[in-house]
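Sharing a structure here in structure tokens format.
For this view, one protein chain was removed and the others were kept in their places.
Chains: A and B, in written order; residue numbering restarts at 1 for each.
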Amino acid sequence: MRRSVLLSAAIALAAVLAASPGHAQRKITLNVVTAGDQNMVDYVKDYLAPIFEKDHPDVTVKSVGTGPGDAGSQKIYEKLVAEKGNAEWDIDVAVIHQKAAGQMVAEGLLAAYVKDVATGKLVHSPAASNSLGANVAGYVIPMFNSQTAIAYNSQLVKDPPGTYADLVKWVDANPKKFGYNGIKGGMSGVSFVVGWIYAYTPDAEKLMKGPYDPNLKGSWDAAFASLKAFNQKVVLTPGNAGTLDMLGRGEIEMGPVWVDMFYTWQADGKLPPSVKLKLIGPGMPGQPMYYTVPAKAANMKLAEQFIELATSPKVQAEGIVKRFNWYPGIDATEVKSQLDDATWNKLFVDVTPQDLQTKGKTFPIAPYFNDILEGYEKKVQ
Amino acid sequence: MRSVLSTILRGSGLGAVAFVVFGPITNLALWAFAVQWYFPYKLPVVWGFKYWYEVFKPRSDAWESLTTSVLIALFTVAACLVLAVPAGYAIARGRLPWRGGILLAFLLPQAIPSIAVYFNVARIFYGVGLNGTIAGVVLVHTVHGLVFAVWIAAAAFAAVDRELELAARNVGASALRSFLTVTLPLAAPGIMASAIFVFLESLDEFTGTYFVGVPDVTTLPLLMFTASVAGNYQIAAITALILLVPSVGFMLFIERFLKADVLAKVGG
Partner (left out) sequence: MRESRLAMFLLVLPALAVVLALFVYPLAMSVVSSVTDKTGATTLDNFAKAWELYREDVIFTLLIVCVSTAFIGALSAGIGGYLVLGESRRAIAALRWLYRWPLFIPFIVAAQCMRTFLAKNGLMNNAFDTIGLIDVQNAVGFLDWRGIIVTFVWKQTPFVALIVAGAMASLDRSTIEAARNLGASRIRILLEIVLPQVSSAMIVGLTLSFVTMLSVLSVPIMISGGAPTMITVDMAFRINAYSDYGVANALGLISYAMTAIAAWVYLRSNAAKRGMA
């Protein structure tokens, strides 16, 4: 009796091993690791991977996510640092945030691949060379540009506030109806906090362009104090998706969101059609995400081809703009010509190009960014 | 009159208990079949199987996570049995040096909140390249499972009558032979129970895998967590239902065998 049990267990184990994917030894695996929300991981898995695999039948694309926010990029950074001594690294393409990009270029963890890629010539935005004050030219190509804005339920909020100051008044009158995620769990909350500091300091431009002055953080005490008072009257959500989720289920009426996530959720029926966007003044930040290639990637050539595909005008138009509602990473002129006007304008329904020009900000340079985050942890939380 | 009142009280009391117990579970079932559900609707706006297709389509993460989870659980059971059977026998039978210390060591993982231990283990594994591997996760699950496996095995062996073993030895069987032919078969039900328990614990384990496995090893609980945090409640609900199948199955199976007074001896 025992022997037959062992035998059937062995057969079962063999069957499981045979059935499990990833045992196809004949194919090369291209490891694409993304720091970001699920929609970014899905973009690679459901959209880019099949196109790339059709052109490269001997390659399987493996798409892995390390989580949203800078924490996700931090994980990728740590992994590369841990593998530093190895001859080859097991991440071929890394999609990371600006802060991590600056850090990784400075520490020599990334390859200067842009010159080897044809689409490298299609990017002229400042974000392609300046990452929160660090020079990353030649190391990154933006995957997309994104923007945060305040989403509000237009059925419950008839007259949405247009500035941070108006928002404070609205929250005073409507406690616990506004929600954001603090600085944990996602960058929508972080960008709300950054926008708050921009609104309450005299010189927001200095924070975005530098130079770094370590004494400046002392002048933010009043801003943090008022943010702390503000937090008492709002709901703290678990993250980017948490804010959207609470909006969708009517638990909050307003909250900061990423514009692209907002449109995707609405298209999926997770947000009622009555929820709209407003970019409040003096401004809220947005950020590009970067395609990078680790310096010792095991499949360097394939990684470059992958990025070339991902940053081609056609894919940027079809995938980035049309399917996933992001602003393109390469020059807008290249992408706009690939789409009909209706699709292109869909991106700008609630947040117009003028809004983006005047109120779309960048994140502060890295040292100020860290000061803001630390100040929040110490004085607001 | 009094009996009518007490029947009503009893009924509503039981109703309340049923609501408390099954309400959250029903909620899970509702989300599994909802395609669109948003405020202010009390029930899903659009019903359907769309997300079942998402979860079970061939390229999906769910198949890979399920396979990974089952594989890890099987390896964990194997490792635990190999380690726990001799250890349990020694604890039940023999005179051990430092017996108190050894028993304490096997009690520790249950007596100390293990989350801090997990991320330190992850740090150690980083150094030896075990982080993000199936082997690493199996090791973490094994430690967690050993606590139950060793104690249950020890109890199972303790319940085997020593006289039977001695009888086998008396007719000339070697120590090993008498163990394999007499002791082990008698202790087998208890050991099987511990194996199933370890399997379930490994399948459902989250915290250790969160630190040691991410981002390369995705088990079903991790997949569920990611889906939930991303607001994808339908996928989270369906994955949760998949996770529930072995647990509830085991519970129904054990309903027939679990005697409450056995558990009374716990800690007594």
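The rule we apply is simple: a contact is a pair of C-beta atoms (placed from the backbone, for glycine too) under 8 Å apart; a residue touches a chain by one contact, two chains touch by 3 or more.
Because the structure is predicted, anything quoted here is derived from the model rather than measured.
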Touch criterion as defined above, residue of A:138, A:162 or A:250 at the omitted chain: A:250
Residue, one of B:55, B:73 or B:150, that touches the chain absent here: B:150
Sole residue of B:48, B:86 or B:129 that reaches the chain not shown, by the stated touch rule: B:86
Contact partner of the left-out chain, one of B:36, B:60 or B:207: B:207
Missing-chain contacts mapped onto subunit B: 7, 10, 13-14, 17-28, 30-31, 39-40, 42, 82-84, 86-87, 89-91, 93-97, 102, 105-106, 108-121, 123-124, 139-140, 142-143, 146, 150, 166, 169, 175, 200, 204, 206-207, 210-211, 221, 224-225, 228-229, 233, 236-237, 240, 243-244, 247-248, 250-251, 255, 260-264, 266-268
Touch list for subunit A against the chain that is not drawn: 67, 69-71, 74-75, 78, 179, 181-182, 184, 235-238, 242, 249-251, 377-378, 381
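Quick note on the criterion: only the chains that are shown with their structure count from here on.
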Centre-to-centre distance between subunit B and subunit A (centres being mean Cα positions), rounded to whole Å: 36
Touching residues on subunit A, where the partner in the complex is subunit B: 13, 16-17, 19-22, 33, 37-38, 45, 64-67, 75, 78-79, 82, 185, 238-239, 241-242, 244-245, 248-251, 265, 268-272
In the complex, subunit B residues that touch subunit A: 35-36, 38-40, 45-46, 59, 61, 63-64, 67-68, 70-71, 74, 126, 131-132, 214-216, 226-227, 229-233
